[in-house]
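The structure follows.
Omission of a single protein chain aside, the complex is shown with its protein chains in their original locations.
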Amino acid sequence: MDWNWVFFIILAAITVTSAVAAVITSHIVRMAFYLVVCLGGVAGLFFLAGAYFLGAVQLMVYVGGTVVLIAFGVMLTARTPFVRMQTTPDQWLLGLATAATLSAVLVQANLRFPRPADPPPAVTEPAVSPGGLGTALLGLRIDAASPAEEGTDGAASLGLAYLLPFELVSVHLLTVLIGAAYLARPRRPTGTESEGRREAAWGQSGGPDAALAALAAAQDGGS
Amino acid sequence: MADWLIRQFGGDAASPWAWVVYAGVALFQAVVILAVVMTIVAFATWVERKVAGRIQDRLGPTRVGGRFGWLQPLADGLKLLCKEDLIPRDADGFLFRLAPYAAFAPAFAVFLALPFADGWVAQHLNIAVFFILAVAGLEVFGIILGGYASGSKWSLLGAMREGAQVVSYEVPLTFSAVIPVLIAGTMDLTAIGNMQRGWFWNWFLFHDPFTFAAFWIYMTCATAGTNRAPFDLAEAESELVAGFHTEYSGFRWSAFYMGEYASMTAFSGLAAILFLGGWNGPIPVLSAVGLTAASGPLAGFLGNLLGSVNFLAKCLAGVVFMMWLRWTLPRLRIDQVIAMCWKYCFPLVCAAFVGAVLWTYFFPGGLIFGRPLGTVPEVASPSAPRVAAAGAANRAGNGGGRTIASAPQAAGEGRGSYRAGSAALGAEGSRPKSVPEGRSGG
Partner (left out) sequence: MIDPPLTQIPLAAYLLVGVVLFVTGITCMIAKRNLIGILIGIELVLNAGTINLAAMSSPFVAGSSLPPLDGQIFALFVILLAAAEAAAALAIALTFYGGYATIDVDHGDRLKG
């Protein structure tokens, strides 16, 4: 038992427990909170696996960005404070049945995974530096990519680098940015009932704060 | 520091109890960091009262603990601990209790990767800048949680504002922090600090006009990111009672408060290392008198101690700067805050980024006095053996004495895996690498 194992067990326990708690709870903001704990645990597992840059990206983009976005979504779409989600028993049954089946299949597959026969060797190999990741994204692999390519110079490993996916992801992000802004744009109230309070507030007095004030007032009245 | 401790206590990975040693060292470091941070925070609250008093033509605290009111933070702390601990009936108790810690813990965890002097860091990370920015961004979640769980409209509005503001300001903040990273070619804070050794014109603040601009953008965005006036819309007293912590009292409130001061200190510390030379003073006195690691462990320790004092002074200067802003400028409106971020800070920092890239390409030596990039200026004392080889050529030129030589060899063997990394990248192809420049100093 060495400290690698200790930390793995602690982090895995945090991750798994909070993931299960996120499913069980019916309170949506608590769900987001458990998601944060779970994602933080996953970031810790990344650090433990030597993927420092990945762990920091996970913390920054996922925990700092995505989950804040989700919390925003909860607050902007809440009609009463502390929204609860009703899950009917049949849905729970369906969910649990699927969960049981899936875990049976996946754990079975996991157990069949060829495991090393002898005790695993100790490693002192350093983690990947962020510079390596950066150059790989820019189209140049500086690590020995695969045994087949050893002995060749750097130019030969160009084929394995990730310049094109990197560009695709950037363009994709831009597209999503514009698309999301277009979808969630404020619209003029048309007077129909279904337009909702939020949009009315956006249209009349303009600005996010007015909409928030209207939302908060509605929440306060509801409680 | 961790390495040294682990070696002292025989953290041999082969022994079955190695993990106990590691856990003990980790715990010890956590306690040390917590103590240091709490001391800084307590001191900063006292400074805030004094600064505010002086700016408003008052005296500030004068009674508790002598003439300057030194013990005021202690009295404040005691008062807060004795206050009644309220949880509103309509609040979500679980999240309400958890939120202050969720806000405080990230601000505290930032110090894990923040070096106080060369090698004085709890965990040396090669992505320290990124880690600090990422973890510091987590504080906002605790605030959103607290505002939401309070079940009050003031709190909810404050939390939403805080979320919008912090998420927006993270973008220019990260961009302006990337500029020194770009110049240094590494995200390792220890290496970045060591690259700015020597006279103060080696600091990245004075590297070129664009880094100078980036520093002020960084400080603006850090003020907004830590939710300080004039950007403290999340707790705008005139509109929202007290914003996200309206319903909080006693210890839980003070956890938010400590989180705010800790993250102020952390952002100032990051600025001190990225722009202001970190633990290197404006004048290389320490190297001149031989207090470097090269002249023995004790001298190295003393040099690091003085260096960390230097670093803390810069940290505190940044914190006082933020306080000065707070007590001088009126509060903005929320739309002005967001417009300030996206219409001014962000385009400016983009321009500074492009400018810094071009400047580094065309004038790799920095501003006027600059050293060639990619070399660490090394102040050679006569007893330093490791620069002897490099300094020999220089000393022949200017006739002995103390020599400031930028020695490529010394740079190569210094700490910093960044050297190997960037050499492998071939990123230094355009930089004049082997120009030993000699200057007499002293």
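Going in written order, the chains are labelled A and B, and every chain counts its residues from 1.
The definition used in the following text is that a residue touches a chain if its C-beta (ideal position, glycine included) is under 8 Å from a C-beta of that chain, and two chains touch if they have at least 3 such contacts.
Being a predicted model, the structure only gives us computed values, none of them experimental.
Counting over the whole complex, chain A has residues 2, 4-5, 8, 12, 15-16, 19-20, 22-23, 28, 31-32, 35, 38-39, 42, 45-46, 48-51, 53-54, 57-58, 61-62, 65-66, 69-70, 72-74, 76-77, 79, 83, 85-87, 91-92, 94-96, 98-99, 102-103, 106-107, 110-111, 113-116, 120-128, 132-133, 136-137, 141, 143-146, 160, 162, 165, 169, 172-173, 176-177, 179-184, 187, 194-199 touching the chain that is not drawn.
Following the convention adopted for this analysis, only the chains that are shown with their structure count from here on.
Mean C-alpha position of chain A lies 28 Å from that of chain B. Considering their complex, residues 13, 16, 18-19, 22-23, 90, 92, 94-95, 98, 102, 125-127, 130-131, 133-135, 137-138, 140-141, 144-145, 148-149, 151-153, 156-157, 159-161, 163-164, 167, 170, 186-187, 334-335, 417-418, 421-422, 424-425 of chain B touch chain A. Chain A meets chain B in the complex at residues 1-3, 5-6, 27, 29-30, 33, 36, 52-53, 56-57, 59-60, 63-65, 67-68, 71-72, 74-75, 81-82, 122, 126-127, 129-132, 135, 142, 207-209, 212-213, 216-217, 219-220, 223.
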